[in-house]
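The structure follows.
For this depiction, one protein chain was excluded, whereas all remaining protein chains were kept in their positions.
This part shows subunit A:
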Amino acid sequence: MIRDIVSSVFLLGGALFCLLGAIGLVRLPDLPARLQAATKPQTLGLLFVLIGTAVRLEFENAATLVLVILFQAVTAPVISQIVARSAYRTGAVDTDLLVIDELTARVAEQDGK
């Protein structure tokens, strides 16, 4: 009974964060911001869903889930960084949305030399 409640709270919480990530993809203005939505709430959502699942499983099966979250946490940053970097270099970042941009200043300075 308690297990069911704990598990459903985590599953629903996880689903909610995944939904927020999806909403972020639609609502946020440019690529790096959307990448944030695709990685941050999504990873947290996945973590919650896995915890919720682990509560319902026997210990042996739950151990495999640890691998899932581990690989997710290790690979998501790498991908987001590579995509963001290419986005910046190809000009897909909307610089009007940046409050502060110390990289463009630096690049301009180097080109000037």
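Note that contacts are C-beta pairs under 8 Å (C-beta built on N, C-alpha and C of every residue); 3 or more make two chains touch, one makes a residue touch a chain; residues count from 1.
Criterion: contacts and distances are computed from a predicted model.
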Of "Multisubunit sodium/proton antiporter, MrpE subunit", "ATP synthase subunit b", "Ring-1,2-phenylacetyl-CoA epoxidase subunit PaaB" or "NADH-ubiquinone oxidoreductase", the UniProt protein name belonging to the chain not shown is "Multisubunit sodium/proton antiporter, MrpE subunit"
Had the left-out chain been drawn, it would touch subunit A at residues 17, 20-21, 23-24, 27-29, 32-33, 35-37, 39-41, 43-45, 47, 60-61, 63-64, 66-67, 73-74, 76-78, 80-81, 84-85, 88, 97-104, 106, 109
